[in-house]
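One protein chain omitted, others in place.
Moving on to chain A:
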Amino acid sequence: MVILAVLAAATTPPPFAAPNSLTSALGPPWKGLTGSLGSPSSLQWLKKQRQCKRKAGTSSICAKFELKPPPYPLDALEPHMSKETLEYHWGKHHRGYVDNLNKQIEGTELDELSLEDIILATHNNGDLLPPFNNAAQIWNHDFFWESMKPGGGGRPSGELLELINRDFGSFERFIDDIRLAAATQFGSGWAWLAYKANRLDVENAVNPNPTDEDKRLVVVKSPNAVNPLIWDYSPLLTIDVWEHAYYLDVQNRRADYITFFLEKLVSWEAVSSRLEIAKARAVEREEEEERRKREEEEKSSDGEVAEIYVDNKSDDSEAE
């Protein structure tokens, strides 16, 4: 396997021992997530499962990851994003990540995992394993295409707008923030709007905003392939600021590209529906936490009952 040059991610490794196997790196948060969210529902950014078949006498064989097309034709975003850009960006870069990941994971323990689980396992607390870049970039690009639509732009509405006003002060302030994040991400990377409703200590990574309150919208930026899943945030919107995303159209003028994206391409409907899902997920996880606490309490009270039973027995023996 070619050892890819790894660049430091935005996170620093937390002070606990590295896991022995890749899947154990997933840890309680992710296993809990899998367990509690029984309904496959429409949790779009979770569990992009592939079909796995079991052949008699051998381990399961999974279908490879496939390149998902954008939800519009490649020329549909013109004139703001050219067909040529889509042809290269989706047809070459995104396709390359898919092909390369499939090669990397074939026959390994990652082969049976969902894309999200591969990302979390190979993030490896910031000490990136080779499949991370490909896996995360597949996820990021799927998410990016779906963050845009022909005739996009305008303003958000409903609950999304309410939360934006609450957490940023105004829609204009939010636009300033995400524009700044996109413009100042040095080198390659992404700018995000995310919903943050997580425990502050996340086992697989260090939360970059440990002092923020839970349950709010945040703007974050990330380098290269890193995305907010590793911080247990729920991504709502992303802007790709790798140069390949805009160079054919506006060359070095990244600021113009960001403007086109925010004014003409962004799909606020997609962002709103992701917000709905993020909130539902947060509620489910809270309920799961409550359930777990109750179970633990019940266990300890069971222990007291057992001791009483032992006392009764010794009374009997004395009687004899």
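Just a few scattered comments:
Throughout what follows, a contact is a pair of C-beta atoms (placed from the backbone, for glycine too) under 8 Å apart; a residue touches a chain by one contact, two chains touch by 3 or more; residues count from 1.
By definition in this document, contacts and distances are computed from a predicted model.
With the options "Probable glutathione S-transferase GSTU1", "Superoxide dismutase", "SAMM50 sorting and assembly machinery component" or "AP complex subunit sigma" in hand, the undepicted chain maps to the protein name "Superoxide dismutase" (source: UniProt).
Set against the missing chain, the residues A:70, A:131 or A:189 yield one that touches it, A:189.
Mapped onto chain A, the footprint of the missing chain covers residues 2-8, 88, 92-93, 96, 133, 186-189, 223-225, 242-244, 247-248, 251-252.
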